[in-house]
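Just one protein chain is left out here, and the rest sit where they should.
Here the chain labels run A, B and C in written order, and each chain numbers its own residues starting at 1.
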């Protein structure tokens, strides 16, 4: 079964040694720390910080999922070549309307290297 | 088979009479008219202009697709309740890196009312 | 916007002239004409009758959808190379539990040639 790679479980040394590999496969949640209850809230998911993932026909990010705790909120499916093999980060913005505080995370599927989790992101929902 | 509803084929009178129905089910492409070749380009897809679509368990927008001519670029799948039944437009931002000029369009699936197309959007790609 | 190709609207002559093109892109519903109410019912969707569709990295069937009238029941997303470029029909079996009579149809996305509809299939649901 695919190894589900998440940032908390990866050994620090392994992470340092294969820094580019881990970086380009790791989805990141980019959003504010606080959201207004019942208002539209933007959540960006971005692949990689310092390194970009290829977008080749046989090696690309095929899916990005946005989770709140155990609930899948939304999922995107990408065709290969969308980023045209250019050095650009794979990126998508979701918009949600939170009622209560959330613990967001993202998962990404690389067509060659399996399933990757982001770090969790606490979002406080206030009136 | 599902009627594929597109803005060009809908009769003007029908469109006026059921203005809210057509508006809230119609995806819209929101982006610049011109893109730089090989640079990241943001494409927003938004449901409805003046009316918002429900986000109930049995009646919600389950999918939004982004097309360039005959090519499906990306597709999003939404869980019900993502917008929490609030009066907010369903919305998503895709990022693509164009090489040549594009003719973008979007399709949306409503779980009760079938498959909807947006108007086409020409995007000129320049150096 | 993508032309939505459905078997009813295609001109007979065009269909004959480009027989292989139309055949390999057309999804077909394969199921019984009658279903038992509340019992599991198998619905196969098959691409092409006499011709098989390529499964290359840049030209493959990326999605198959199953519809009942205006309702999307299920959708499959395929990775390229699943059929390994072999001369095999792309195929999937869904299982549904009908309550009332259905009008089933399928849609398929080819990564090069857009969106295709199957013929509709009436299924009578009996006790």
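Here is the rule we go by: contacts are C-beta pairs under 8 Å (C-beta built on N, C-alpha and C of every residue); 3 or more make two chains touch, one makes a residue touch a chain.
All values derive from a computational prediction rather than experimental measurement.
Colleague: Of C:22, C:94 or C:116, which one is in contact with the hidden chain?
Modeller: C:94
Colleague: Where the complex has a chain not shown, which of A:63, A:84 or A:101 is the residue touching it?
Modeller: Only one listed residue reaches the unshown chain, and that is A:63.
Colleague: In the whole complex, what residues of subunit A lie against the chain that is missing from view?
Modeller: 1-4, 6, 62-63, 67, 69-72, 75, 77, 103, 105, 107, 109, 111-115, 117-120
Colleague: Touching residues of subunit C against the unshown chain: what are they?
Modeller: 38-40, 71-79, 82-84, 86, 88, 90-99
Colleague: Go through subunit B and note every residue touching the omitted chain.
Modeller: 57-58, 62-63, 77, 79-81, 111
In this section, only the chains that are shown with their structure count from here on.
Colleague: Between subunit A and subunit C, what is the separation of their C-alpha centroids in Å?
Modeller: Each chain's C-alpha centroid was found; their separation is 32 Å.
Colleague: CA centre of subunit A versus CA centre of subunit B: separation in Å?
Modeller: 23
Colleague: Which residues belonging to subunit B are in contact with no fewer than two other chains?
Modeller: If we look for residues of subunit B contacting two or more partner chains, we find 71-72, 75, 77.
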